[in-house]
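A single protein chain has been omitted from the complex, and every remaining protein chain is retained in its original position.
After this line comes chain A, so read on.
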Amino acid sequence: MDFNDPMLALSSWIGQVSFLIGDFGLGLLWRFIHIVVTLCHIVSGIFEAVESYAISLGLIQKYSSIDIEKLKCLAVVVDIEAARDVSKVVELLQWLTTIGVKQVGLFDSQGLLKKSKDMILEMVPRSVLLQETGEKDTSGIALEFISSSDNKEAVVKAANILFQKYLKSRHPGKDEGENVFTETHLNEALRVVGESVHVPDLLLVYGPVRSHLGFPAWRLRYTEIVHMGSLKYMRYGSLLKAIHKFTGVRQNYGV
């Protein structure tokens, strides 16, 4: 039995219906689908909020103790709209201090947090700038302020340093130029340019979208990226949950 005819008929029927519905109809259907999707997000947001409050109140056992030693370096990406509200950032840092995080990198693409650096350092108790602390263990929290200029532009500056090295090593005529181009050399060059090469273990994104928004690509390679929602409505419980989930993660590093 040949079922092609009925399928062709069905196919052309759908085509005709689409034509009749027209762009307007399709558009309505599309909007309807998006409304449904938004509703799904609202509902799951409510569940998350409830869970977060339960965690904050200590009702869920597994979040009551977190092996914070595993989290050596945390990074936070803040959407620039939110970065204008420094008080929220300070509150977040205070939470992180309570949890016991030792090193936090704060990133926003335009560098607004960098500008408010002094204010933040003042308002967060026992906080220091990362460079000053070096490798010493402090009881407080070491902060680092990062922006887009520390991403691609910094790599290009470091590239120029390597370039100069390459040019110098070429002159004697020997083919030593090759040795200058390794990851180790690039790391070194980045340090010379004044960039940190600390690799964050966990990246928390506070913004509407799960996107790293230009966080330094060189450092981001194996970082766990978690979307936390908007900074304005940040919740302690969600923060604990994200950190706890991270401590359970095991990386293969490709092996």
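Just so we're on the same page, a contact is a pair of C-beta atoms (placed from the backbone, for glycine too) under 8 Å apart; a residue touches a chain by one contact, two chains touch by 3 or more; residues count from 1.
Please note the rule applied: contacts and distances are computed from a predicted model.
Trainee: Which name from "N(6)-L-threonylcarbamoyladenine synthase", "Alkyl transferase", "Origin recognition complex subunit 2" or "Trafficking protein particle complex subunit 2-like protein" does UniProt give the chain that's left off?
Mentor: Its record in UniProt gives the absent chain the protein name "Alkyl transferase".
Trainee: Can you work out which residue in A:S56, A:Q94, A:T223 or A:T247 touches the chain that's missing from view?
Mentor: Per the contact definition at the top, the residue touching the missing chain is A:T223.
Trainee: Where the complex has a chain not shown, which of A:I68, A:V86, A:I99 or A:L213 is the residue touching it?
Mentor: Once the missing chain is taken into account, the touching residue is A:L213.
Trainee: Of the residues listed, A:V37, A:L59, A:L129 or A:V192, which one is in contact with the missing chain?
Mentor: That would be A:V37, which touches the missing chain.
Trainee: For chain A, which residues lie in contact with the unshown chain of the complex?
Mentor: Touch set of chain A with respect to the missing chain: 1, 3, 6-7, 10-11, 14, 18, 23, 26-27, 29-30, 33-34, 37-38, 40, 44, 47-48, 80, 109-110, 148, 151-153, 155-156, 159-160, 162-163, 166-167, 170, 177-178, 180-183, 186, 208-215, 217-218, 220-227, 245, 249, 251, 253-255.
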